[in-house]
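The other protein chains are all here in position, but one chain of the complex has been omitted.
As written, the chains take the letters A and B, and residue 1 is the first residue of each chain.
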Amino acid sequence: MSSNHSGVVAHQFDDAVQQRETANLGMWAFLITEVMMFGGLFASYGYYRWKFHDAFVEGSNHLDYLLGATNTGVLICSSFTMALAVQAAQAGKRKSTIVFLLLTMVLGLAFLGIKAVEYTEKYEHHLIPGHGFQVASAHPNLVELFFAFYFTMTGLHALHMIIGLVVLSILVSMAWRNRFSTDYYSPVENAGIYWHFVDIVWIFLFPFLYLIGRS
Amino acid sequence: MSNGGSTSQHNGAGENYLTAGYGLKSWLLTTDHKRIAILYLITISIFFALGGLFAVLIRLELLTPAGDLFSSDTYNKLFTMHGLVMIFFFLIPSIPAVVLLGGVDTGWTFYAPYSEAYSNTAVGLTAIGVFITGFSSILTGLNFIVTIHKMRAPGLTWFRLPLFVWAHYATSLIMLLGTPVVAISILLVFLERVFGIGIFDPALGGDPVLFQHLFWFYSHPAVYIMILPSMGVISEIITCFSRKRIFGYSFIAFSSLAIAILGFLVWGHHMFVSSQSIYAGMVFSILTMMVAIPSAVKVFNWTATMYKGTIIYQTPMLYVFGFLGLFTVGGLTGLFLGTLGLDVHVHDTYFVVAHFHYIMVGGAIMGYLGGLHYWWPKITGRMYSEAWAKLSAVIIFIGFNLTFFPQFLVGYLGMPRRYHVYPPEFQIYHVLSTAGASVLAVGYLFPLVYLLWSLAYGEKAGPNPWQAKGLEWTIPSPPPTYNFDVTPVVTEEAYDYESMPREAQFVIEP
Partner (left out) sequence: MSEHVIPKGVYVLIFVTLLILTLLTVEVSFWNLGILNFHMAVLIASTKSMLVILYFMHVRYKGGLTGVFVAAGFIFLGILLTFTLADLMTRGWQYQPDTSAFSMLIPPR
C-alpha cells in the first residue's frame, strides 16, 4: 500500500504524493508569515508616507531609479531561471537542474552587487540614518525617516536573498549528488516558491521606494 | 522503520515512549511528539514557577501603601518580568530564550519611545528573546495547520475531529498570521536601540501610536492563542464527565474559527486613550462587542451539554466548573472594557488587571490544570490521588477569587496599574488580594507534589480510566512510541457517548 520503493518517503507519510503536497502547503504557510512580517513594514511605510508625503518624495528622489529598475529586471530573470530549475528537477534532469540553479544564484548575486553599489553611494552622501545623516532639505528629519525605511526594508529583503542563496547552494549540492527525481523534488519546488516570494517583495518595494513623485 | 499503514516489528510488550531509550540525547534529539511535549511541560512549569515568584514579590510589595520593599525601578522590572515570563514563556508555550540580565523595566508591552530611546535595561536582548520565541510559535502553528489539513487518519473527516483539534487549528491560524507582525515590531525597536535607525523616534517624526498598532495587532489575537486551547480541553472533559455527546458540535467548531478571525479586528480597544482617532475607537468598540459572541456560544453549548447528562464529579470536571464561572466573569468584564466611554475611566487600572487574570488564570490555567489531570494517566500511566487533587482544585478556586475579585473593586475605585505606591484607603483590597495570592500559591504547590508523587507511587492506570471516547484512549497508558499498531480507521462521530452500553459506568481501572 505504501509506495516506499524509492526510499524517499519519510515514515509519517503514506506516499510520495502526500509528502510532496504536505511540504508544499508547509512552505506556503511559512510564506504567509513572511507576508505578514513584511506587511508590518509596508503598513508602517504607508502610514508615514501618507503623513509626510513631500518629505518622502524628496527622499525617493535621492534614489537611483535606473539601478532599481535594473535590479527588478535581474530578479525577474532569476525567477524565470528558478521556475525552469524546478521544472528540470521535476523531470529528473540533473544537469539542467544544476545549470538553472546556478544561473539563478548568479542573478541573485548580481542583485546583491547592485545593492552594494547603491548602499555605498548612500554612505558617501551621508544618507545613512543615525550615522551623520545630512541632507539639504526643509525637513531633514523626515527625509531621515524615509531612509530609515529604505534601509530597513531593502536590508531585510537583502537578508532574505542571502538566505535564499544559501539554500540554493545546498540544492546545487543535492542535485550534484543526484538526490532529486520525479518522485522527490520538493526541496527545489519549495525553495523556488520562497525565491519567487522574495521577488514579489521587491516588485512592491521598487515602485514604493524609488518611484514616488517622479512626475 | 514503520510506515503509515503497515504493522511494524517492535520489541518488548512493556515498552512505551518513556522507556524507549534513556539518556539525554534520546530526549533532546527526539522526534517523538510525546517526548517533545514532556520537554515543553517541564520547561513551562519552570517558567510558571519563575513567573509566580515575581507575582509573589509584587503582592508582597502591594501589602502596604508605601513603596517600601522595592524601588520604583525595581518594581517596574518585577511586573514586566512577571508579564513577559507568564505570557511568552508559559501561556504561549515556548523555548527559553530571554536573558535576564538585570531584567527589563519597560513594562511588558515595550511601548516606544521609552523602550527605544530611554530605557537602560536589556531591551535589545529581550527583543531577541521574544523574536526567537515568536519563531517557536510560528513553526508550531505551521506544523499543526499543515498536519490537520494533510495528515488525518482515514475516516477522520473535519467534522469528526475532536473539538480539541478544532481549537488548536484556530489557535494555529492566529499564531501564523499574528506573530510575524509583533516580530517585525520588536525587530524595529531592536534596530533603533542597536543601530540608531528609528522609525518610532518622535524627533524624526516617528509616531509611538504606530508602534502600538503593530504591537497590538498581534497581542490582542495572542490572548486568543492563550484561551482557545483551554477551551478545547473543556470541550473534551465536559463530554466525558457528563457522559453525553457535546451539544452543538459544529457551533463550537465554527465559533473557534470565528474567535480566531474576529480576534484580528479588535486590537484598537487597547488604544482607546492613546490619541487614536475617535472614529477608529468607535469601530473597534463595536467589533469588540461582536468578538464576545462566539465565546458566549461556547459557554451556552457546554452548559447545554451538561443538561440531562450524568455528571461525574472528578477533578478534571471540577476545573471545568471553575472555568465556566470564572471565564464568564472575565469575559463579561471584557465588555465593560470594550465600551469606549467606560474604558476611559478604567483603562490602566486594576480593573483591567482583574479582567485579564480572570480569563488567563481563571480560564486558561483552569483549563490547563483540568487537561493535565485528565490526560495525566495517559501521559504517565499513573493515577494521582483524587482526594488531594479535589482539595487543590477547591483551594485554587478560593485563592483565585480572593486574589482577583478585590482587584475589580480597587481598580474601579481608581487604583492604577503598575504602581506600587497607592493611597491608604486602597490598602484593604490589596491585603485581601495578597492573602488570596498566598492561598493560590499553596493551591498550585499541591499538584506539583502529588503529581510528582504519583509518578513513583500512583496506582497504575489502564488505557481508558475515564471510559472516555477518543482515539487516544484506545492505546495503552503510557503509549508506545509508535502510538498505533495499525493506523486507525475512524467510522463514528466524535463523543459518541450515547452509543456506549448503559453499564459502562465510569470506572477507574486498577
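Please note the rule applied: a residue touches a chain if its C-beta (ideal position, glycine included) is under 8 Å from a C-beta of that chain, and two chains touch if they have at least 3 such contacts.
These figures come from a predicted structure and were not determined experimentally.
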| item | value |
| --- | --- |
| Contacts of the hidden chain among displayed chains | A, B |
| Full-complex contact with the absent chain, from A:His62, A:Lys93, A:Arg179 or A:His196 | A:His196 |
| Identified contact with the non-displayed chain, of B:Gly52, B:Pro162, B:Gly268 or B:Pro294 | B:Gly268 |
| Touching residue (missing chain; options B:Val181, B:Ile197 or B:Ala393) | B:Val181 |
| Residues of chain B (touch criterion as defined above) contacting the omitted chain | 149, 177, 181, 202, 205, 207-210, 213-214, 217, 264-265, 267-268, 275-280, 283-284 |
| For chain A, the residues touching the chain missing from this view | 17, 21, 24-25, 28-29, 31-32, 35-36, 39-40, 42-43, 46-47, 50-52, 65, 69, 72-73, 76-77, 79-80, 82-84, 87, 90-91, 139, 141-142, 182, 189, 192-193, 196-197, 199-200, 203-204, 206-208, 211, 213-215 |
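Methods note: only the chains that are shown with their structure count from here on.
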| item | value |
| --- | --- |
| Rounded Å distance, chain A centre to chain B centre (Cα mean) | 36 |
| Residues of chain B that touch chain A when the two form their complex | 1-6, 138, 141-143, 145-146, 149-151, 176-181, 183-185, 188, 191, 195-199, 203-207, 210, 213-214, 217 |
| Residue numbers on chain A that touch chain B, as the complex places them | 1-2, 4, 9, 11-14, 18, 21-22, 25-26, 29-30, 32-41, 43-44, 47-48, 51-52, 55, 129-131, 139, 141-142, 144-145, 148-149, 151-152 |
